[in-house]
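A single protein chain has been omitted; all remaining protein chains appear in their positions.
Naming follows writing order (A, B and C), and every chain is counted from residue 1.
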Amino acid sequence: MKAVMIHAARDLRIADVAATAPGPGQVRVRIGAGGICGSDLHYYQHGGFGVIRLKEPMVLGHEVAGTVEALGEGVSHVAVGARVAVSPSLPCGVCRFCQRGLQQHCLDMRFYGSAMRFPHVHGAFREAVVCEAVQVHEVTGDVSLGEAAMAEPLAVCLHAARRAGPLLGARVLVTGSGPIGVLAAIAARRAGAAEIVVTDIANQPLAYARSAGADAALNTAAHPEVLDPYKADKGQFDVCLEASGNGHALRAALDVVRPGGVIVTLGLGGEVSLPLNTVVAKEIELRGTFRFHEEFGLAVRMISRKLVDVKPLISHTMAVDDALVAFELAGDRSQAMKVQLSF
Amino acid sequence: MKAVMIHAARDLRIADVAATAPGPGQVRVRIGAGGICGSDLHYYQHGGFGVIRLKEPMVLGHEVAGTVEALGEGVSHVAVGARVAVSPSLPCGVCRFCQRGLQQHCLDMRFYGSAMRFPHVHGAFREAVVCEAVQVHEVTGDVSLGEAAMAEPLAVCLHAARRAGPLLGARVLVTGSGPIGVLAAIAARRAGAAEIVVTDIANQPLAYARSAGADAALNTAAHPEVLDPYKADKGQFDVCLEASGNGHALRAALDVVRPGGVIVTLGLGGEVSLPLNTVVAKEIELRGTFRFHEEFGLAVRMISRKLVDVKPLISHTMAVDDALVAFELAGDRSQAMKVQLSF
Amino acid sequence: MKAVMIHAARDLRIADVAATAPGPGQVRVRIGAGGICGSDLHYYQHGGFGVIRLKEPMVLGHEVAGTVEALGEGVSHVAVGARVAVSPSLPCGVCRFCQRGLQQHCLDMRFYGSAMRFPHVHGAFREAVVCEAVQVHEVTGDVSLGEAAMAEPLAVCLHAARRAGPLLGARVLVTGSGPIGVLAAIAARRAGAAEIVVTDIANQPLAYARSAGADAALNTAAHPEVLDPYKADKGQFDVCLEASGNGHALRAALDVVRPGGVIVTLGLGGEVSLPLNTVVAKEIELRGTFRFHEEFGLAVRMISRKLVDVKPLISHTMAVDDALVAFELAGDRSQAMKVQLSF
Partner (left out) sequence: MKAVMIHAARDLRIADVAATAPGPGQVRVRIGAGGICGSDLHYYQHGGFGVIRLKEPMVLGHEVAGTVEALGEGVSHVAVGARVAVSPSLPCGVCRFCQRGLQQHCLDMRFYGSAMRFPHVHGAFREAVVCEAVQVHEVTGDVSLGEAAMAEPLAVCLHAARRAGPLLGARVLVTGSGPIGVLAAIAARRAGAAEIVVTDIANQPLAYARSAGADAALNTAAHPEVLDPYKADKGQFDVCLEASGNGHALRAALDVVRPGGVIVTLGLGGEVSLPLNTVVAKEIELRGTFRFHEEFGLAVRMISRKLVDVKPLISHTMAVDDALVAFELAGDRSQAMKVQLSF
C-alpha cells in the first residue's frame, strides 16, 4: 500500500509498504485525510531540525483521521466502520512522568513520523495504519475526516491554552498566524478570551485569523508600530501565545504583556536573545508548551460537537499521489494555510 | 545629620542633610544599621544600571533598621523607642496593579535610593529617616538591628520563593551564592524544600551557602561537570532560583530542571541568549520575580521569631564614616557577603 | 421621581424620591431596565434573609442599565447619552481585602439594595440613579438595555466560573436551573466546558437551560436516578456549579463529582448536612463564591461583543408601575425566568 516516505531533504517518495493485520489490543484504520504539519515540512526541507536528523527513510505524517477497518482481539470501544482520529502519541505509561500525568514528557515516547528515536517511528501518511486501541478516538456528528484530522494540531493548541492558565476574560495576543497560531486563537476563544489580537508579517495568514474570529489581525512588518498602544501602563495583554518561533515576536511580546502576565511559547525556535531584566522587572512568566496528552481526545470531542470550527483553515486538499506538490504548497504561506492529503 | 550620598560613579560622599519632623501619619526612625545592596553597588561602580542613570546626587540605601524617635499625628501601631525595620517601598495604593495585589508593579512607586524617578527618591543611609507609618514594622524578640536590616533582601527572597509555587518536598537548585542566593536558599528551606544545591564560580560565597544549610554547594567554574548527574532523565530539579544574573547559569539550569519545572530569575541580567527549544520541549516555566510587597512584614516576623537565621550572612559591620571602605569591601566577593553600615 | 421601595415583607410600594445632581466624580444614569433578583425577592417575600433584616424602607434593585444623563466634574470615560450598565458594588479600595484584589470581601462595602449596613444602601429601581464613575460601564454594540442589565447576574456567574479553576474541556454539572444556574452554564460554556449537564426539580426552568446550550437538562424530581450513570468510577464530573442553594443537590453532587473535583456553591443556602467522609475520601473541593469585582466590566464587554447571549433568559419585561405584579411573577418558577422592570 502507498505511503509518503522521506529519504532525505527534498527527497520525498511515494513508497509501497506492506499492510499488516492488527494484533491484540490494536486497530487498523484506513486513513482518509492527513494534514501536513510544520515538522513534516522540516524533514522535507531540511532533513530534520536541530539535533534531530533523518538516519533512514521514514514515513511522515501525524495528523490523520480515517475509518476503522479491522479490530484486534479485545478491542471494543470502537466498531469496524467507525470514523476516527488517530493520536500519533504513544507514551509508555509507567515512567515517572507518565505516572504524574505528564505523559508528553514520557521517557520512552513513541510519536508518529519522528526521527527522535532510532529506528525512527514511522508516521501515518499511508493508506492504512495499525495502531494501539488507546490511539483511536471516535469522531461523531456531521464533520469530515479532514476536520477530524485537525484534532492533532488543535490538541497542541488546547494544551497550550491550558498551559496559559485560566483565560476567561483574558486579553490575548497571538504572535504568528500560521495553522498553529490560528488554532491557538480558536482555543483561546473557546477558553473564554475576551479579546484576541493576532500578529504576523504577511497578510494572507492574517486573513485566516480574521475569519477564525480574531478581534484584530495586525501586520507587524507592514506597520511596525501597530502594537505600540498595547505598551501603555506597562502592558495590556494578560497572555501571549507565541506561535511564530521568531525571536523578534517574543521580544515584542515582552513589551505589551502586563506585569505578572504569561507568555506561552509554542514555536520550536532555536537560540533567542531576551532582555532578561524585562522578564524580571515585570515578573513575566515564560512557559514552554509541548504536544499534548488528554487534549487529543478533547480535540476530537470539540470538533465532533462543533464547539470549535476548524474547517476554514483547511485551505487545500490534494490526492496522496500529488504529495510532492502538496509539500511545496504547504511551504508557501502566501497561498496555503493547512494542506491535507486525501487517501 | 550625616547621609551617604552618591554623586556619580565612584563619587560617594558623606553629606550633611537636614533633619525633619514627622508629619501626620509619619514616623521618624533613627537608623541603626543599613546593608549595602547590589543596586547600591551599581550606583557606586557605574552610576546606575541599564537605562536608569543618576541625574542628581542621591542618598543611597534601602536595607535599614533602627529605633522610633518620633511619631506624627495619628500613628499608633508603634511606640517611640520601638525597634523597627523600614520598608523602602511605598506603592500608591490606587493604580490598577495596587488594586490587584500586585503592588510591586505600582504605576507610581516610590522606592528608597532609586533613580528610576526624577527627582530621584532618596535612600535611607542617613542618621534618621522620616517615613510613612505603613513602612515601619516592629522587630520583636532577641535580634539585632543588623539582623532586622536583613528583612529587605529576605523579603525579596521570600517573594521569589512564593513565585516558585509550593516548595514543600521540592529539589531546588540555587545558582549564585551571593547574599540573594543564600537568602533564597534559606527561604526555600523555610518553605519546605527537601534538597537544596547552591552553585557559584567562587569558593568563598559557597562557604556561606553551606553554613546556611545547603545540602551541597558546588563550584561550577572549578568543576564544570559537577551538575551533570542532575541531567539524568531530562532533569532532576523541580525548581531553580537563579540569583546570579548570569546567562551561563540560566542555560545550565535548563538542562538540570525536570520537564514542567520552574526557573525563577531574581537577577537583573541584561540580554541573555537562550535555547528556546529546550524551554518548549521540556515545558519549563521561566518566571521573573521583582521586589516584594507583603513579604516585607513577613520577613520581619520571621527574623523576629527566629524562623530563619540571617546572622551568619552579615560578614562585616562598619561605621558610616567608613562608607567608602565599606562599599569597596562590599564589591569584593572573596571577602564579603553582606556588609552593613552602622549609624 | 419613582422608585420601587420595600417597607416590610409583602409591603412593596412605588415611592416618590428626590432626584439629585451628580457631584464631582459622579454620574447620573437614567435607568432603562432593571432585573428582579433572588435577593430582591427575599426582601419582598420575607423582609430579609438570615440575620439581615429590613430596619427601614429601602429602594430595591441592583441589576440595572440605562443612559448617562449628566456627568459630575472630572468624569470623562463616558459621555452624556452613552448606554451603560451600573455596577451595584462600591468597595472602599483601602481595606486589606481591597488591597489584595479581593474587593468582594471589602470591610466597608456599599452594595445597592442591601440591608447589611444601617442605614441601608438604597438600590437602583428608580428612574435615575447618581453613582460613582467607576460603577458605570459603557455598553457597545447592538444589544438592548435589558440585555445590559443582565451584566450583574452574569458577573456573579463569571466569578463563579473563575472560582472553579480552568474549565477548558471540563465536564460540568450545574444544579439548579434558575437565572443563576442557566447563566452559570453559559459562563461555563464560554470558559470552554466540553460537556454541561443542568439539573432542576421543575421542567420549565430546564427548558431555558436547554435553549442556553446545555448538553442535557435533567429533572431529578421526576427521575431520581437520572444522575446514577455519572457515579461510575467514583464520579464523572470535573466540576459542579451548585446554584440551587439546596442541600439535597449538594449531597447528590458529592456522588457524581470525580475525586479531586470541585464544587462551587453559589446558592446562599442555610444549614446543610454533608457526609464529610465523602469530601475527605474523594478529596473534593467545596468552594464558596460571592458576588464579583472586575467580572462586572467583563460581563458588560461579553454581552456587548456577543460573546454570550443572555437574551433568551429575559422571560418578562414589565413597566415599573406594575412592580408588584412583576415581583409576584418573578417568584413563580413555572412561568418566569428573569423578570425585568422597564422605566
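Things to note:
FYI, contacts are C-beta pairs under 8 Å (C-beta built on N, C-alpha and C of every residue); 3 or more make two chains touch, one makes a residue touch a chain.
Quick caveat: nothing in here was measured; it's all calculated off a predicted structure.
Summary of contacts with the chain left out: across C:144, C:175, C:220 or C:289, the touching residue is C:289. When the whole complex is considered, the residue among C:19, C:80, C:281 or C:325 that touches the unshown chain is C:281.
Only one residue in the set C:97, C:125 or C:208 touches the chain that does not appear here, and it is C:97.
Annotation: of B:23, B:74, B:166 or B:224, B:166 touches the absent chain (contact as defined above). Within the complete assembly, B:191 is the residue of B:29, B:191 or B:330 that touches the hidden chain. Mapped onto chain C, the interface with the missing chain covers residues 50, 96-97, 102, 104-105, 107, 163, 233-234, 245, 247, 250, 259-260, 265-290. For chain B, the list of residues touching the undisplayed chain reads 158, 161-162, 165-169, 187, 190-192, 194-195, 294-295, 298, 301-302, 305, 307.
Listed by residue number, the positions of chain A touching the unshown chain are 93-94, 98-103.
The rule we apply is simple: only the chains that are shown with their structure count from here on.
Centroid distances from chain A, each centroid being the mean of CA atoms, peak for B. Taking the mean of the C-alpha atoms as each chain's centre, chain A and chain C sit 39 Å apart. With centres defined as mean CA coordinates, chain B is found 42 Å away from chain A.
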